[in-house]
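Note that this complex is displayed minus one protein chain, with the remaining chains in position.
Now for subunit A:
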């Protein structure tokens, strides 16, 4: 492992599984519920958060010694807001229909608890390189869950993946639909995301018993 020391590698790998921001820390749930009905929207949301959190963590980390601690939240907000507006404008310019689908949720990345959480908990106390890795790692952990949830919701709810029909045509009754199969309307509505996230948490904790809290 020449590229990253073991410690650095853990910064990226930990949030992917054993310290996942969604399934373990249960942060950033709102957007996970709202935009995961389609895989494409999930993917774009994941990429946006990777960009915002990766760059934001570096910026905050570089400024960590000059930010007065009394106004640090405001400074953090300005950094996130700037990055989010960049993402929003890029989406509007190059993927207009998609930005319509994501609607207000791109703007709401600002309020995503994961981002402020990483700024507070990590970037304010660590150097830029480590902060970058931590930001990427946490955003990837968030993105992985988004894509898992989006995959199941789109497949079961609409019978498509990335908008491409994979189970046949529901109107002409081809493919799987010829056998009487029908799309599951429940998967389209946000409560289904809550249940899918719950199942992911269930599977993860039964695979790794150390994650189960004592109570």
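Methods note: a residue touches a chain if its C-beta (ideal position, glycine included) is under 8 Å from a C-beta of that chain, and two chains touch if they have at least 3 such contacts; residues count from 1.
Everything that follows uses one rule, which is that contacts and distances are computed from a predicted model.
The UniProt record for the undisplayed chain lists the protein name "Na(+)-translocating NADH-quinone reductase subunit B", from the options "Na(+)-translocating NADH-quinone reductase subunit B", "ABC-type quaternary amine transporter", "Trypsin-like peptidase domain-containing protein" or "Mycothiol system anti-sigma-R factor". Between the chain not shown and the residues A:129, A:162 or A:186, the one that touches is A:186. Residues touching the missing chain, restricted to subunit A, are 180-182, 184-187, 189, 195, 198, 202 (touch as defined at the top).
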